[in-house]
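To start, the structure under review is shown below, and the notes come after it.
Only one protein chain is missing; all other protein chains are in place.
Lettered A and B in written order, each chain numbered from 1.
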Amino acid sequence: MGVIAAFGAPLLTACGDGGIPAGANAGNASLPTFVKFPGVTADLPGTNAGVTDGYFTYPANPPKTTTGIPGDGKPITVMMPAAGAIPPAPDQNAYAQELNKRLGSELKVAWTPSADWSQKLATTIAGDQLPDVFNLLNETPDFPSMLEAKALDLTPYLAGDAIKKYPALANIPTESWRGAVFNGKIFGLPIPRGITTSRILYRREDILEQLGATAVPTSFAEFLELCETVTEPSKNRWALASLPMTFVQEMYQLPNNWSEHDGAFSHLFEHENMKAALEAGRQLVAAKVVNPDAFASAQAQYKKWFDAGTAVMVEDSLSAWQGFQRRGVAIPGFKMAAHPAPGADGGSGSFWLGDPNHSITAINKKSKDRVETILNVFNWLASPFGTEEDMLRQYGVEGLDYELDGSDPILTDQGTLEIKANPVYLTGSPATLYISQGEDAVRARHDAEEALVPLAVKDASNGLYSATASRTGAQQLKSMEALQNDIVQGRKPVSAWDAGVKDWQGKAGDKMRSEYEEAFAQLKNA
Amino acid sequence: MSRKIIDGMPAPAMGTRLLKGFILLLICAVVIVPFIGIISTSVASPEQVNKAGGFVLFPDSVQWSAYASVLSGGVVTRSLFVSAGITVVGTLLSLTVTSMLGWALSRRSMVGNKFMIMLVLFSLLFTPGMIPTYLMVKQLGMLDSYWALIVPTMVSGFNVIVMRSFFSGIPAELIDAARMDGAGEWQIFRRIALPLSKAVMAVIGLFYAVGYWNSFFNAMLYLSDSAKWPLQLVLRTYVVNGTQLGEADLGALDAVLPPEPSIQMAILVIAIVPILLVYPFLQKHFAKGVMTGAVKG
């Protein structure tokens, strides 16, 4: 049941994963040096352009890569959003006990349901009750000033070669660190996600094969035709779980939120092709190839429709791949794939890169005397895939939390429950591609990534700070989303878009543009 | 009049009774069908739930794995006890304070009566912000204490006003007569006001109890240690979590999975059952037939 709904799926995925979209970077001088961790070799190596390292199995006998115990024996207080159901308390959780033992400093975590995060953070700040370490899931207005007031400036400890003291942190890509820099200072540690936050269109190949419709569409017209072919309401089957607006906009080569040309910024909304994309969206809705409850539901429900075969295609993040595969094991014949968006009139579309980070974690200004201990603990937690530390962090204690199948760890019931204590929103290692469902599944996604990445388009505002975006950006985005919704659902004509864009420019767009341009120029001159 | 009289009312005609029966049956069906769905989904096999897209009205088979999964690890069990404790202690305190205030306000001759009624009334219309309330709770040293889940919400202006209105219905002659017999304020309250107001006490008690049972927000704000969380806050992490983390993270890691429908429904059932069990005991107090003496009207 789609009870995860909150505000529905963001149609205009400007910063669609709730992460922090921008940092105010005042020059590369303050960024940490990137030193690739000499870890295990990938079976399908990734690329600098963004393709993720792929592994067919979990590496056998993962090596221990840290020495000694990072902690100082005293607990570290932590505040972060709970990823799902909260874990059993440490006194009843073998995983948490083992993790704390290895860290040498107990992580005293105050979990908060992610839906309530902003209230919890605001009251905690107002009451001056921030713990040693706290996640910053959402940007607050005047974010850099808030960080200056409450978070410790980590530049002296991490900038340049200083980070080499923490080899696992040095393994976090520079692109991710940009999101943690504000006012030219490093105010946090990124939780890196690479390209996995980008949205793609998933297809149920098994159903398409049954229907004899496996051809990959090469234009919007063909895509619409495919959708009409596979939609069969009397069999409770629709082509699309939701309106795949990112996919459609990629077909029309629209900018990924902001684009930059010779230092001038322009926005997706203002692009000449935007109205064509809206018209295409409207046609898809009018053709009744989208599940009729799509606009009343959210992503978690879309996933279920895809699993159930009620939807043949669904737009979701690249990181959802593993989840679909995992659940697909129980679905007879399950087979899925993804292809890049074709050009609307043939040729190729584009691929919008998502935010390289999930969010960032800051260290309390008041915990300055323990900063090195805390960074050591973070370094341990950021140990990359294939290390003994990562194995413990992700899977717990062998025999209790997981059993080995070959070299692949398989979580037990106890493990499934206990690893909810994994502090995933503190920090982490770069995203990797590992699916325990075997080589074919890994290859399928690796191939998809290789096809997508050459078409990648970045959001030009990534790593730049705009005060207007931070204050009213979300509101303005909301009203444009509402307008887009009205248009694609046929409540307003496509021509209504122009007035909306004018309004948006006046209220926020133009100010955001000049702020980004200024930040961009500064960065270039630095 | 030849018609039979039952409980002070003439027995209704057969046609009326049938019509009423039909209407009630219809209303009950409308309410109960979704609940059957909730219970069915909680016991259906994952395959069936998946095939149905998340909601099942008639389960093919009954399995308790969702309940076993929710109850394993002790988190939910522990929170059930917390909720029960908060609800019992909170309701008793709330009822005491509310009935005392309601009684005082029902005595129009009391000095400051109107001022205090206004104070109560306006507390309904103006809600203080979340942050100032948090600062007050912090100032009183109640952060991370169970008292933070009870004391700030101990008095509801609405309940005070309702209670006062019921107390106002107690005839003044009864009070005066008691005073003539030498009863003090305390005795009048204990021997006259409370016994004559069992129905409203039961209702207000239920309002408070359900309020305490259902609340999660204060616990979210005031309790950092999740081992102290009440049931509804734990439930919340199953039902609405993940929304703000971003779609990209749902299912990306083993630790971050979208919640399973059967588990969501199982925990709903677990949260409703205890309150269902209490209801019949309260219900008898507002069943009809209580002799109250006189009521104006």
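We take it that contacts are C-beta pairs under 8 Å (C-beta built on N, C-alpha and C of every residue); 3 or more make two chains touch, one makes a residue touch a chain.
What we mean here is this: contacts and distances are computed from a predicted model.
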Open item on the list: Can you work out the missing subunit's protein name as recorded in UniProt? Choose among "Sodium symporter small subunit domain-containing protein", "Polysaccharide ABC transporter ATP-binding protein", "Heme exporter protein C" or "TonB-linked outer membrane protein, SusC/RagA family".
Closed with: "Polysaccharide ABC transporter ATP-binding protein"
Open item on the list: With the missing chain put back, one of B:Val43, B:Leu149, B:Leu206 or B:Leu221 would touch it. Which one?
Closed with: B:Leu206
Task: Residue among A:Thr77, A:Thr123 or A:Thr416 touching the omitted chain - done: A:Thr123
Open item on the list: Take the complete complex as the reference. Which residues in chain A touch the chain that isn't displayed?
Closed with: 1-3, 5-8, 118, 122-123, 125-126, 140-142, 145-146, 149-150, 233-234, 236, 238, 291-293, 295-297, 305, 310, 470-475, 478-479, 482, 485-486, 489, 491
TODO: List the residues of chain B that touch the chain left out of this view.
DONE: 1, 5-12, 17, 20, 23-24, 27-28, 30-35, 37-38, 53-55, 57, 97-98, 100-101, 103-105, 107-112, 114, 116-129, 131-133, 135-136, 140, 151-155, 157-158, 160-162, 165-166, 168-169, 176, 179-180, 184-186, 189, 199-200, 202-203, 206, 210, 214, 239-240, 268, 271-272, 275-276, 279-280, 283, 285-295, 297
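Just so it is clear, only the chains that are shown with their structure count from here on.
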TODO: Could you put a whole-Å number on the gap between the CA centroids of chain A and chain B?
DONE: 39
Open item on the list: With touch defined as at the start, can you tell me which chain A residues reach chain B in the complex?
Closed with: 1-7, 9, 16-19, 79, 81-89, 92-93, 109-120, 122-123, 126-127, 129, 137-138, 193, 196-197, 298-301, 303-305, 307-308, 310, 316-320, 322-324, 326-327, 330-331, 354, 358, 394-395, 411, 413, 416-420, 422, 424-425
Open item on the list: Please output the residues of chain B touching chain A within their complex, sorted ascending.
Closed with: 41, 46-47, 50-55, 69, 72-75, 78, 130-131, 134-135, 138, 143, 217, 220-221, 224-227, 229, 233-234, 236-259, 261, 264-265
